[in-house]
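Presented below is the structure to which this report refers.
With one protein chain held back, the other chains of the complex are shown just where they sit.
Lettered A, B and C in written order, each chain numbered from 1.
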Amino acid sequence: MIKRKELYNEILHLSVSKELNIRFNEVDSLGIVWHGHYISYFEDGREAFGLLHGIDYLTVQREGYTTPIVKSICEHKLPLRYGDVCRIETTFVDTPTAKLIFRYRIFNAHDQLACTGETVQVFLDAANNLVLNTPAFIIDWKKKMGLL
Amino acid sequence: MIKRKELYNEILHLSVSKELNIRFNEVDSLGIVWHGHYISYFEDGREAFGLLHGIDYLTVQREGYTTPIVKSICEHKLPLRYGDVCRIETTFVDTPTAKLIFRYRIFNAHDQLACTGETVQVFLDAANNLVLNTPAFIIDWKKKMGLL
Amino acid sequence: MIKRKELYNEILHLSVSKELNIRFNEVDSLGIVWHGHYISYFEDGREAFGLLHGIDYLTVQREGYTTPIVKSICEHKLPLRYGDVCRIETTFVDTPTAKLIFRYRIFNAHDQLACTGETVQVFLDAANNLVLNTPAFIIDWKKKMGLL
Partner (left out) sequence: MIKRKELYNEILHLSVSKELNIRFNEVDSLGIVWHGHYISYFEDGREAFGLLHGIDYLTVQREGYTTPIVKSICEHKLPLRYGDVCRIETTFVDTPTAKLIFRYRIFNAHDQLACTGETVQVFLDAANNLVLNTPAFIIDWKKKMGLL
C-alpha cells in the first residue's frame, strides 16, 4: 500500500462487507482467478458501499458528476479459486482533497486475507472538467457520516 | 447455423480475414478459450470488415444510427489455446430486411475450422426507435458493393 | 430458438430462477449491457441450476468429465441497463443424446422478457475424448429428477 501522509485517514467503521462468488470464467489456465478480475471485484465492493451509504454511481450521476478512477493498486497474498465463496471488505478513506478513496480487503473461503487494494477517484463536472473542491453533496454526506 | 429462406444470401466475396491472437486471460481452467470470448472475436471480425468496407461503428454513428446485436449464434468445432495464432473470416450476408447480418469462421493455428457463428443487428435511429426500412446510407453502400 | 425435433423436451418444472445484478463494467458506450456479457449471465444461471440440482461443474469434474459448450444462441428483446435488478431463469432441456442442453430467459427490472438463449454442452472424458453415450452419473441424476 502506498505510504500516505496523515491527511489520509482510513475510517474503519465506514466499511461494508460483501460476499463474492468466483465465476468459472474468471479463473485462468493456472486454476486461479486471473489478476485483472480483482479490479471488477473492487468495483463490486465499491458499489455495495455506495448503495448502503448513499453515494452509489447513479446518485453521483444525478448530482451532475462522474468519478473516474485515476489510480488502482492491487496486491495478492493468496490465490482465489472457482467455487470459493469469498468476501470483500470496502473501507472509506477520508481525505480533505477532492477525491474518493477506498481500500479493499478480499478474504478467501477460509477467511484468510487473499488480496488488498486501493482505488482513487476524482470528480468531473457535467462539462468533464476536473473539480478541485469537494462537491457540496459529498461535504453533506461526510457530515451525515460524522466525518466533518 | 439457422436455416434461412432464400432471401438471405451469403456474399462470399464480401469477406475479410483478420489474425486473432489468443490472450492468456481468455483461456479458462481447462486450458481452452472460454466460449464467451468468441463473441468478442466476432466483434473484432465485424470491426475489421467495417473498417475495410466503410461501415464501421463510428461511421454508422455519424450517420445517426446505432446497430445493436439482436441475435448471436456460436458453434464450436475445435478448441483454441493460448499461443495459437488464429484467423477469423467475416462474411456479409445480404438481406432486403433492415438488418445487418454477418457470418464468422474462425480457423485455428493449423487452419482447421474451429468455430462458426452469426450475428444479426438492427438499426436504431437517434431517438432509439427501431428502423423498419434499410437506411439510405446502407442502400448507397450496397450499391457501391455491387449488391443492388 | 432453433427448431428441434420432438426428442428435445424442455422440462418446465426443472427450472431455477436467479437474481442478476448488472455490473457497471458490463454496460457499453450506448448505455446498455454489451451483448457478449449475456454468455456470462447464462453461465451464472447454469451454475445456479447445477448447484441446486447437484450437477454443478465441480461435481461433473469429480465424476471425471468436462462439459465444454459446443453451441450458444442468444436473442435480445429489450436492453438491460446498469442498476437494473434482473432475473435469469434456467431450464433443463431433456434429450436422449449425450448432451446437456439449457434454455435461458432473462427478465428485466419490470419483469419483461429481455433475452432468451440456449446452450449445448457435450461430455469429454478424462482423456478429452468425446463421450457418445450419456454418462452413468447423468442417467442416475435423470432418474432422481423423474426424467427416466
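Just so it is clear, contacts are C-beta pairs under 8 Å (C-beta built on N, C-alpha and C of every residue); 3 or more make two chains touch, one makes a residue touch a chain.
Keep in mind that what you see is a predicted model, and the values were worked out from it rather than measured.
Enquirer: Check each of A:L51, A:I69, A:A109 or A:M145 against the chain that is not shown and name the one that touches it.
Expert: Answer from the full complex: A:I69 touches the omitted chain.
Enquirer: What residue numbers in chain C mark contact with the hidden partner chain?
Expert: Considering the whole complex, chain C reaches the absent chain at 24-25, 27-31, 34, 36, 82.
Enquirer: In the complete complex, which positions of chain B touch the hidden chain?
Expert: Its contact residues with the unshown chain are 23-25, 40, 43-44, 47, 57-58, 82-83.
Enquirer: Against the chain that's been left off, what residues of chain A make contact? List them.
Expert: Spelled out for chain A, the touching residues are 2, 30, 32, 35-37, 39-40, 43, 66, 68-76, 79.
To be clear about the criterion, only the chains that are shown with their structure count from here on.
Enquirer: Just grab the chain with the largest centre-to-centre distance to chain A, centres being mean Cα coordinates.
Expert: Chain B.
Enquirer: I'd like to verify one number: the distance from the centre of chain A to the centre of chain C, where each centre is the average of its C-alpha atoms, in whole angstrom.
Expert: Computed value for the inter-centroid distance: 31 Å.
Enquirer: Just curious, how far off is chain C from chain B if you go by their C-alpha centres, in Å?
Expert: 24
Enquirer: Please report how many Å separate the Cα centroid of chain A from that of chain B, as a whole number.
Expert: Comparing mean C-alpha positions, chain B is 36 Å from chain A.
Enquirer: Which residue numbers or ranges of chain A touch two or more of the other chains?
Expert: Answer for chain A, listing residues that touch two or more other chains: 24-25, 82.
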